[in-house]
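Complex shown without one protein chain; remaining protein chains in place.
And then chain A:
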């Protein structure tokens, strides 16, 4: 109740008047009442009432926070976080080497950035993830839906159909091998039409549409609460042209990153961004670095860089808070994103696995 008037989320003109009239704390405002307030600072009674309602709402939020309830600030112990992290699902990529270096797959509530030269497979991975997020829980997935925000126009439905068909077939094979009741039940809803209907696609042609869409995302996600993945394919493309004012670009990108972090946490979903590469001209040579500048490097929690080595595609885990830097090779087949060789049979007996949701790695009948 000792909150200062200057910190309340009222209109600036109103705040200025209150300060000029000598009000200092929120309690004083509440004690004065709407009629007294309107007379003292010369506003209408309705406006005074609105202002007092805002003040009351703020003070209630404050009181809840000081009383230790989980209000707007999330407070919990590291032990609670550990338990949460262990039960959290990962979105698998169907390339077990990549899943391994990521620690299980693409993590929920974190922002993962994929950088790479054109044609190396970033959009393929995004389409694969948009299908994999929908894998039912009994097969080790998170049973969620996906939002795909496309700024480059590289989303091809036919390719998603191929990837989804391969995924459904893979799950059928597992179900036949294991013959469990819930597998068969889950497979009834895990069909091609369902997968495609749960990928929500937005095509943003410039950065304003992208900003607008991200502002509207929280509302969309509350309506579609099963969404567990937000993909923004091409975060760099709309920001790389028509920007004379680079400081504005940095500000907009930082704002975007913050909103995405909030979305990832509030709705327990993974956010995947793809970035382009640009050339940095050094003294004697030029190197390929991720686009959008140094400051954008802080936005993502996990950074993957895809690159070529002769004709082999490689993925390097460049930045991660919990896994070490490593490089693996991957393949893009007609079924989607895959390992270079089929995974070994010993994977099925992983006793060190603490995550009960992880799909047991059975011997894959090769497609």
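The definition used in the following text is that contacts are C-beta pairs under 8 Å (C-beta built on N, C-alpha and C of every residue); 3 or more make two chains touch, one makes a residue touch a chain; residues count from 1.
Quick note on the criterion: contacts and distances are computed from a predicted model.
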"Phospholipid:diacylglycerol acyltransferase 2", "WD repeat and FYVE domain containing 1", "Nucleoporin seh1-like" or "DNA repair protein RAD51 homolog 2" - which is the UniProt name of the missing chain: "DNA repair protein RAD51 homolog 2"
Residue in contact with the excluded chain [from A:54, A:143 or A:261]: A:54
Listed residues A:20, A:78 or A:281, member touching the removed chain: A:281
Listed residues A:63, A:216, A:262 or A:340, member touching the removed chain: A:216
Where the missing chain touches chain A, by residue: 9-14, 51, 54, 117-119, 130, 148, 152-154, 157-158, 160-161, 193, 195-209, 211-213, 215-216, 219-220, 234, 237-238, 240-242, 248, 251-252, 255, 276-279, 281, 284-285, 288
